[in-house]
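Please see the structure below; I have some questions.
Shown here: the complex without one of its protein chains, the others still in place.
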Amino acid sequence: MFEVLPLIMMPEGVEGKVVEIRAGKGLLRRLTEMGFTENSVVKILSTNRGSLIVTINNCKYALGKGMAMKIMVKRDL
Amino acid sequence: MVTKKITVALAGNPNVGKTTIFNAITGARQHVGNWPGVTVEKKIGIRNYKDFEIEVVDLPGTYSLTAYSIDEIVARDYIIEERPDVVVQIVDATNLERNLYLTTQMMELGSKVVIALNMSDLAEQKGDIIFKEKMEEFLEIPVVKTVGSKSIGIDRLLDEIIKEAVKGPHHEHEIGYGNKAEKKINELENIINNDNVLSKKYPLRWLSVKLLEGDENILQKIEGSSIAGQVKKLLETADLEDYEAVMADKRYDSINAMLPQMCLRCVKKLTVSDMIDRVFTNKYLGLPIFLAFMWGAFELTFTMATPFMDLIDIVFGWVAGFVAEKIEIQWLASLIADGIIGGVGSVLIFVPNIFILFFLLSILEGSGYLARAAFIMDKLMYSIGLQGKSFIPMLMGFGCSVPAIMATRTIEDEKDRLITILVTPFMSCGARLPVYVLLAGTFFGKDAGSVIFAIYVLGILAAIISAKLFRNTILKGDPAPFIMELPPYRIPTLKASAIHMWDKGSMYLKKAGTIILFGVIFVWLLASLPWGVEYGSKDSFVGVIGHILEPLVAPLGFDWQIAVALIFGFIAKEIVVGSLGVLYGVGEDEEALSTSLIDEPSIYALNALGLMVFTLLYMPCVATIGVIRKESGSWKWTVFAIVYSTVFAWIMAFTIFQAGTYLGYGI
Partner (left out) sequence: MKTSKSNKNKMLFALLAGILYAISGLIQIVAGFGLEIGLTDALFIPADIFGGFILLVIGSVFLFGVKELNEGLNEGVAYVYVGIILALIFAGIYVLVIGANALEAYVILSDDFEGWTPLDDMKPGIYIAIIPLIAYFSWKSKMSLARGYLDE
């Protein structure tokens, strides 16, 4: 069993796989450059007011919550 | 018994207990099918409750209402196209922040929303404290705590649904996307408004927001409409990718600003700003604290300004005397002393007031408090057809209409802004007070205080009535929803406040130097010409004009001298007092004027009251008209302001005088 949900909805510390990025071309390119590509493993380290810290491919990023809404991830239940 | 039908859509994130609520409402009366054209399950149930037949439609669970999945499009299209009477959003109380994202989007859709705060028992076990009332206050959406699995709160939810369904149009808070995006949204709204089909079918703001976000589904919808080309052209010039991310972030910003107020433990740490907001937006303390601040600002403005005003008065008096003495040519001495120095001086005397008021307002604004003040006042202002932000200018109007009208710049919505500009002059400014003090003091003795207070109240009522009137006639529509933005508190810096004060204050100074100087000379000329007449006498032009106007003001019980004084009052309203002095031949000494007015047969209690009311309401002074022109950007509205207020004043004074005479309060 698994569910697909926006990255922002993921609980902290749980790993998920990127399945889709629901953004227009420019934003998509930016996120792809950061390493948000299909099947890469992503984890939320901490949620803060305003932004969240995530790791993807061992890189750490601070991500706006709006952007995190657009990254769909799959997690196992 | 007639049963009324209500359709209700159930929306919410996946896994928030939507199905349990659906079952709890409808019981066994369910029907399962598919949404047209797609393989998404559609469940409909019916429930009879009180006098109503409630049809409940279960929408697919979605995290947001973008157009990236079929579920989302189905949910969105149903809400927009089928227009259910009420949308119930099931919110997982244990995870408020994430659920509120959908709420913000529902609100933008313009539907009536009721929140079912589900699993509230779990949230309480977890230690979250959710303030239901605060949620209702911030979102302006009714909230009902439910526990779907135990059918708790279902009846109350149904009650709220019915209440919302039968209620008229509603008022809601909305997300602000920041100046840059708001400007584009505004432009898009204006374009779409020209298309009758689209503007009827979709909520204007929502459509514009979605277009700016580059929503493909919406772009398809406007394809082929009359304004498709225009919209595309506008969108081509904008960097949509940027907007898309910024706007999504703004939604979270707004949620983050509200969240700590609605739920104490939902954020890990409360910032200092959150803590301060708990006090300043407190249901019971918010308004009193706000009033206390305003009182403090005015107290400070007026007492701090007094010594400086006295100083200016002394200096101008001295200069005028000096000029009158030194300049041999009599007409020139009169022009400079009576006209220019007297006139400009009477305006400059308000400079300390204005500078201090602006300084204090910059402090309030810089600290972040003004945004909260608008929030606190929003509900009250909405009931008179204005929005929260209109309150500040109207309040400032008690000081001086000029800075007050300049302060309307913070109102984004054009109609709201225009109405605020038009009604602000009715708030009785400081310049009008001397007129009341003299007349009420002379004719009403120990009741003077109450009479003056009543005049102020009348001014407020005039503003409220006019705002309602404009809203229902020439500037139809609802006040723009107040946009939620609560910037973090900061300690305002002295320097920034001083700069702000100077920017605003110097605008007033420039006006005093140009328009007013011009007006002053003009009136002086009218009062002194033709050659050789006594200043302001009945042979002067102004006297002639007064006589021409006399039949117009006679029904109000005014004679030609009062008409002339009112013309002078156009320069600055406090001049009415001084002019009466000149015209009744006693000079400007107030005590002498007061005694001579009592002896003067043509003015008595009843028409003095009429004169006070007329002074309160009739056309704004020249400086105010100047800013109205500048801020409204149109002569049409400026002329309208002048005509409307003068006619209003005439009708009020007429009513008072005629009714008073009829009741035997005449001479």
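Letters A and B mark the chains in the order given here, with residues in each chain numbered from 1 onward.
Here, contacts are C-beta pairs under 8 Å (C-beta built on N, C-alpha and C of every residue); 3 or more make two chains touch, one makes a residue touch a chain.
These numbers come from a predicted model, not from an experiment.
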Exercise. For the chain omitted from this view, which of the shown chains does it touch?
Worked result: B
Exercise. Considering the whole complex, which of B:27, B:229 or B:307 touches the chain not shown?
Worked result: B:307
Problem set entry | Contact with the hidden chain (one of B:151, B:271, B:410 or B:537) | B:271
Problem set entry | Listed residues B:28, B:329 or B:491, member touching the removed chain | B:491
Problem set entry | Contact footprint on chain B, counting only the chain that is left out | 129, 264, 269-273, 275-276, 278-280, 282, 284-285, 288-289, 291-292, 295-296, 299-300, 303-304, 306-307, 310-311, 314, 489-491
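Here, only the chains that are shown with their structure count from here on.
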Exercise. Residues of chain B touching chain A in their complex?
Worked result: 13-14, 63-64, 66, 68, 98, 101, 214, 239-242, 244-253, 256, 267, 271
For this session: Report the residues of chain A in contact with chain B in the complex, numbered from low to high.
Result: 3, 5-6, 8-9, 20, 22-27, 30, 49-50, 64-67, 69-70
